[in-house]
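Every protein chain but one is kept in place in this view of the complex.
Going by the order they are written in, the chains are A and B; count residues from 1 in each one.
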Amino acid sequence: MLKFWQQKGSSQMKLAKILLGSAVVIGSMAGVAHAEDARVHIILCGDDTWGGAVNDAHMGEWEAANPGFKTDIEYVPWGQCQEKATTLAAAGNPAAIAYMGSRTLKQLAANDLILSHDLTADELASYAAPILGTVTADGKVWGLPRAFSTKALYWNKDLFSAAGLDPEAGPTTWSEMLDAATAVKEKTDADGFGLAAASFDNTMHQFMNYIYTNGGEVINADGDIVFNSPNNVEALEFYGKTLAAVSQPGPVAYDRAKLRPLFVESKIGMFVSGPWERNAVGDAVNWGVTSMPAGPSGGPGTLLITDSYAVFKNSGVEEAALSLAKYMTSPDKQMEFEIAAGLTPLRPDHAEVAKMRAEDPTWGAFLDAIPTGGPEPFVTDYVGLQDVINEAIQAVVLGEATAADAVAEAAEALEEYK
Amino acid sequence: MQSLGGRPNIFPYLLLLPALLITLLIVAWPLTQTFWLSFTDSSLKPTTNFIGFDNYEKIFAKKFPEVIARTFYWMAISVIFKMVVGVAGAMLLNSAVMGRGFFRLLVMPPWIVPIAVGVFMWRWMYNGQFGMISGVAQHLGILAGPFEFLATRNSAFYSTIVTDVWVGTPMVTIYLLAAMQSISTDLHEAAWVDGASRMYRFRRITLPLIMPAVATMGLLSAIWTFNSFDIIWILTEGGPRNATTTMIIDTYKTAISRFKYGEGSARAVMIVIFLSSFAGFYFYMISRFAKRSLGK
Partner (left out) sequence: MINKYKWWEKVGIYFGIAVFLTFTLAPFFEAFLVSLRPLNKINSIPYKIITEGMSFDAYFTMWKNVPKLHLYIWNSFFIATAVTIIALIAVIPAAWAFARFEFKGRDALLGAFLAINMVGGAVLIIPLFKLMSAFGWLNTYWAMIVPGAAFLIPTGIWLLRSYLMKIPRELEEAAWVDGASRLYILRRVIIPIAMPGIVVVAIATFIGAYAQQFLFALTFNSKTDLYPLPVGIYQFFGRQTVVWNELMAASLVGILPVLIIYIFLQRYIIAGLTAGAVKE
């Protein structure tokens, strides 16, 4: 348009400039509260009962510092939020930011749907390295970790006493765990352990704990599938056969959510879950919690699961979204959110964490294992991977295959999903 | 009311206009897109390439025939049970006992409740340790210990069928009940006067006369059952080890869960093909059966 006016001569140019100039002035005088604020659509999972007020406060702060943008939070139920965010992106109508399980980031990145984040060396260092591992692929950070959980072993002190075990001694190795479970199963009318083997996703999560405490891996840093290893065969044998034998009957019908009621009713001696069980179980049972026991071929470890903020391409407000995501997950803001929502702290070196530990020593079971923990396997087809591993587990639990065969078969199938 | 004076009659087509419009818009158009997509490698990637029959080859290389067989088997058993339960229920509700109006009302809830909610209740009931079925059975001594209905291949397979039958029972029962009531009482009276027992009347009068209704309901039911998604998904997500993975579950997992739209579309096309062939075969059998029984 400028060229056209240039051709017409200088007086008209002057007129144009004046008009344009006044338009700009008038526009900016309309102020921040103009109805044309760009909408930053944010998809969050669940509802606003966990840290929702903190979210709103932080977003308000960011909006004040970034005029011209209005945040618009949409809460979607847990089972559907990830799918909805992806569906919207696939249909060309992405949200600006979405709360996604970090496991999905690699697939989103591979399909060129999200933006990577630029973090300074300091910012990177504030996260524990394994945590960064859950969001990093090809050297780039694809999501800013927002929620975090590790897993630990809960045990029922009363059942332990009844079985002749020391109620204060949580198992530290797999063989101790097996002995305790066997004792509980034989000497009380409860089952020794709560095993999850249903077709839902947390079966694989449960099993990953055993892979990581036995020196195994699914996919290594170079992106090769290394699932077929003696460590993993040992782990699957232990999980699917040995431990299953002293667990509640019919593990294939159980996912982690169904194990808590069993634990609360003192029907199982032990089970593995995240920090939230401490509140959920409460006083119903006299419980103790300790880090995941180590396997014969490995050391302490745990499964690190993060959910992150993913910033989508083509939302029209990418820069704003990147800025907002970074703001919300900056050390102090993130800490506020974690406390309000009852989550495991992402930055174990933050000053607040020492206070948390002092007030509630059970945090130790969840925080100590972070340095040696492993992430959810970072692959492009997560659901495919999950199905394959779940099938392997079920095959062993149902007695339809040996651990060695199941692992080998799974490893082959996994090649397709990386 | 046919065309007068030889002019081609467009009036029927006008009548069809609203229905056609909506259907073309909501179903036909996306369906053609799905058909098109089945020949591509569409996924989350921004670019889509035409790959011919690759998706279809992949499907058959990968145990899909097993899924097809399983789907038909699941559907057949579920429909048979629905018909049996429906006929039994209709018979019971047709009898002249007190309170039958009330009972007919009580049959409805499984149809009215949102499917997802109903299936959740069933999932809870199937639990071995705190579910109603296992609990009551243990109480009555039928079971020695808790039994996990969804934990093994066979029990999961049949458990999902039971829930599916539950969902379909109200509609089938009411439909067949209406069919029974439309049988002229003269026929029954005549047989009764001749000394026929209830059983006999049922076998020789009621049953044959409601057969057309059973056939219709059977087909509709088969079609819905074939595509029955929520029930299996919420109960087992296709497990254990694919024991309950039917074609629609497989399609959903591929297209939606794993975002492989191309492959998922190919499966969807297969579903339509198989279902249409089945429906065509069914019609053929019914018309042959009708011809034969008319000729008797």
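Throughout what follows, a contact is a pair of C-beta atoms (placed from the backbone, for glycine too) under 8 Å apart; a residue touches a chain by one contact, two chains touch by 3 or more.
Treat the numbers as computed from the prediction; the structure is a model and nothing was measured.
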Option touching the unshown chain, where B:Trp74, B:Trp122 or B:Phe157 are the choices: B:Trp122
Contact footprint on chain A, counting only the chain that is left out: 45-47, 49-50, 74-80, 84, 87, 90-93, 257, 261-262, 264-265, 267, 274, 276, 280, 282, 284
Interface with the unshown chain - residue positions in chain B: 1-2, 9, 11-23, 25-27, 29-31, 33-34, 37, 85, 88-89, 92-93, 95-97, 101, 103-118, 120-122, 124-125, 129-132, 134-136, 138-139, 166, 169-171, 174-175, 177-179, 181-182, 185, 188-189, 192, 198, 212-213, 215-216, 220, 223-224, 226-227, 229-230, 248, 251-252, 255-256, 261, 264-265, 267-268, 271-272, 275-276, 279
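As a working rule, only the chains that are shown with their structure count from here on.
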Chain centre separation in whole Å, for chain B relative to chain A (CA means): 38
Of chain A, residues touching chain B in the complex: 83, 86, 89-90, 107-108, 110-113, 197-200, 248-254, 258, 261-262, 265, 267, 381, 383-384, 387, 390-391, 394-395, 398, 400
Residue numbers on chain B that touch chain A, as the complex places them: 43-46, 126-130, 145-153, 156, 236-242, 253, 256-259, 261
